[in-house]
Structures are given as structure tokens and as C-alpha cells.
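Take this structure, written in C-alpha cells, and hold onto it; I'll ask about it next.
Here the complex is missing one protein chain, while the rest keep their positions.
Letters A, B and C mark the chains as written, and numbering starts fresh at 1 in each.
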Amino acid sequence: MNEAAPQEFQEWSVDQWFNHEGQLRLADLRGRVVALEAFQMLCPGCVTHGLPQAQRILETFSKDEVAVVGLHTVFEHHDAMQPHSLKAFLYEYRIRFPVGVDRPSEKGIPETMERFKLRGTPSLLLFDRQGILKAHHFGAVSDMQIGAEISKLLSEEND
Amino acid sequence: MNEAAPQEFQEWSVDQWFNHEGQLRLADLRGRVVALEAFQMLCPGCVTHGLPQAQRILETFSKDEVAVVGLHTVFEHHDAMQPHSLKAFLYEYRIRFPVGVDRPSEKGIPETMERFKLRGTPSLLLFDRQGILKAHHFGAVSDMQIGAEISKLLSEEND
Amino acid sequence: MNEAAPQEFQEWSVDQWFNHEGQLRLADLRGRVVALEAFQMLCPGCVTHGLPQAQRILETFSKDEVAVVGLHTVFEHHDAMQPHSLKAFLYEYRIRFPVGVDRPSEKGIPETMERFKLRGTPSLLLFDRQGILKAHHFGAVSDMQIGAEISKLLSEEND
Partner (left out) sequence: MNEAAPQEFQEWSVDQWFNHEGQLRLADLRGRVVALEAFQMLCPGCVTHGLPQAQRILETFSKDEVAVVGLHTVFEHHDAMQPHSLKAFLYEYRIRFPVGVDRPSEKGIPETMERFKLRGTPSLLLFDRQGILKAHHFGAVSDMQIGAEISKLLSEEND
């Protein structure tokens, strides 16, 4: 599912990172296309489809051109998916790209999920070189489609 | 991998069950062939291979003839795989057959794992109608092989 | 699909064999369980499902216990599936077990297909050690089910 995306820059909201030292902001990735894989560690569709696809994005494109980032955005079973559990999950599934923990809010829906209006997991968000959200997929989408969309963003002017 | 199996009856060691009221002992299943799928919720081979195969055993054979039982046997990342997390995992992966929690011991290797000399997860153990362990597979084994082994146990005398 | 099978012995009708010298009759295989994979070389379900499953039967069971035999039973596109084309197909798909050409009849439906009342391809027929047809599957059937059925036939008395 591809939905109309807002046209202004919005930053994600993350305090804690795995596979990355210090903070990592979307703004820091300016100049590269960014693929953000939003997932929950106990979501079967994320384990079967979303995360392996993120891994294939990493293997297909140059790291200088495309940044792959995970977002652990927990909106259910909070007790079962705390950061210490996520750490074990990332180790066992050999996920080596940066993964941020979406900042919890009192409402149960974490902040980035709310800000980008995610409908659930897995969701794949593609940002252009200026950090503007250009594609927003909820659920399964084919590798060929994602390859085409990323390539289209890469071919746009880098100004 | 199929290893020589001891010939005497041994009970598993489980206090807590999901998808089952009260206790469930191997001895209670006398008269049926038993397929015990030993797994950890954060083990990729269990999620990809072991648990779906257990599900296919359930769908292939009559419940009156073959009992499928899961054993959550945690020997690493203990904090990340506590029973409350397992509960969420079973819900999300729609696992409906009985799953017992292997009783922890001070040594880190839980009791049933130690007793049956499991080498890791996933492990699939097949017991005959008298509850004697007859096959012990560690890692991936084909559906055709498992179907053949269960059928062979079913064809043995029920005395 | 599993259909009621006749209880008397019936021989297949084949003149020409690939991967086998001379004639090969069902009667010659007495003492072994026989898995007969009926296929057409231009049938997608045969290429995707039936023939790979026949190959897995070959790999799972001892050749002394289970014989795997192919039957090329052409009932459509006759010109495109002549024996010289079948020969190239078997070479390219690396099929090494014996494959017989179902004997054509004037009606278009070849003789073995007619005799065993095959409904189409792929069809998998299982014969017991006496050569009696015991299971007849049209279309896809799971590996676990086939493994169980063959094992059941193997456990029957060999008299």
C-alpha cells in the first residue's frame, strides 16, 4: 500500500540505538536515499518479509547512496519486546544495520509511529536525498517495486 | 541428525504450560505417538523450519494417533525469552498446540534439555506409543523423512 | 486427492523406456513399494511439484525398499511431447530414474492412463509390495503425507 506522503521534512524520534554509536538522525543522512524498515521483533510478517527485504536493499545498493535503518516501533506486547530482548533478537537474526527504538509515549503508540502515521508493522518508508518521505508501504511489497522506487529517488537531482 | 536413543521411559520436566489447562505429562499421552518440538522463540531455525514443521505434523495426522507438543527450552538470552514473552510469541505466530516451559536449573541448561541430551534448537523428538524415545533430530530434517518415521511408529503394535 | 483403488493387480503398458535397459514391468518390482509419477513434460505442476517430489522419494527411501518410476502419459499437445523431446527434457532436468512412455492409443488417451483411470497430470500412484495400487493422488499432495503413506506400505507384511 502506497499512501500520499507529506512534503515537509520530519525527524524520527529515537533515543536508543543498536548497531550504531551515539545518535543517528535522519538529518545526518542528507545526500543519501534512506530506507526505514519499521518492525516489531515478534511480528511474523516482519521476520518473514520486512527484515529480509531490508537486508536485500543493503546488499543491492551502495552504502554511499542508500542508507538502511531499522525502527523498532512497539505498539503491542510491550513487556515482551523491551530493548534487552531486541538486542538478543538482532544478534540471533544477524541484523547488522542500525536499529533505533521508537520513543515510547504514554498513549501506547510510540512517537515516530504517530508522527509518520504508520498503520502497523512491517512498514517500509523511503526518503529522498533531502530527507522528504516519498513512499510509504504497509505490509508486503515486491522487491522489484522497491528496487524501482529507490532507483527513481537516486536518479533525482541531489541539490 | 538422528542419534541413538535410550530405551527406557523418561518424563519431561515442565511446570508451566500454554495452550493447555493443568499439567501434561508424557505418560498421559500413552497410546499415541508423540512429536516433541524443542525450540527457543528467538532461534531463527525454529521459526523458519521447526515450528512450521510441527504445525504440518498436526495437520497431517489424526490427533487421536499423534500428539504434537512444544517445549520452550531456553539455554541462552534467558532474560529475553521469559514465559510472558513466550506467551506473546505464541499468540503472534498462532501456535495452538500445547507448549511447555522447560524447567530452568541453576546450571543454565534446563532440566529436560539435560535429561534428553538435546544439543540445541530446533530439536524434534519422536516417542512411540509407550513413550519411549525412538528418534532424535537436531536441526533441519525433511518433511518426507519425518512423515515416514511417524508412520512407522504408528504401525507398531499398541500393547 | 486420494481415491478408492481397485484391489487386483494391473500391469502398466509401456514399450519404450529411458534410464533403463530393456523392459521394466510392475511385476518385476514385486517385493518393493512402487511410487509411479505420471507426468507430461510440458505440464507446469509436474515440473514444479510432481517430479521434484519423486526425486525426494528417491532420496528418502532405500532403493531396495522403494522403486521410483516415471510415466510419461501424454494426452494433449502430442506433437510437442514425442519421445525424442522427452529425452532432451530428462537430460536437462537431470532425471535419472526409469521413465516409461505410456503406450498411445487411437483415442488419444494412452493405455496406462485409461487402465488406472488417471484424471490428469501430475498423478502419483503408490503400489504395495505385491503390486496392488493402494493410493492414487491427482495434483499436489504434501511430502509429509506421501512419506507417511509409503512408510505404512513398507511396514505391511511382505509375503
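Assume a contact is a pair of C-beta atoms (placed from the backbone, for glycine too) under 8 Å apart; a residue touches a chain by one contact, two chains touch by 3 or more.
Everything numeric in this text was worked out from a predicted model, so none of it was measured.
Peer 1: Identify the visible chains that the left-out chain touches across the whole complex.
Peer 2: Contacts of the omitted chain with visible chains: A, C.
Peer 1: Of the listed residues C:Q16, C:Q55 or C:S85, which contacts the missing chain in the full complex?
Peer 2: Answering carefully, the residue with contact to the hidden chain is C:S85.
Peer 1: Which of these touches the unseen chain: C:L29, C:V47 or C:I132?
Peer 2: In the complete complex, the chain left out is touched by residue C:V47.
Peer 1: Identify the residues of chain C touching the omitted chain, counting contacts across the whole complex.
Peer 2: Given the touch definition above, chain C has residues 42-44, 47, 77, 79-81, 84-85, 87-89, 91-93 touching the missing chain.
Peer 1: Spell out, residue by residue, where the missing chain touches chain A.
Peer 2: With respect to the unshown chain, the touching residues of chain A are 56-57, 60-61, 142-152, 154-155.
Simple rule for what comes next: only the chains that are shown with their structure count from here on.
Peer 1: Please classify the inter-chain touch graph. Allowed labels: line, ring, star, complete, other.
Peer 2: line
Peer 1: Approximately how many whole Å separate the CA-defined centres of chain A and chain C?
Peer 2: 50
Peer 1: If a residue has to touch 2 or more other chains to count, which residues of chain C qualify?
Peer 2: In chain C, nothing touches at least two other chains.
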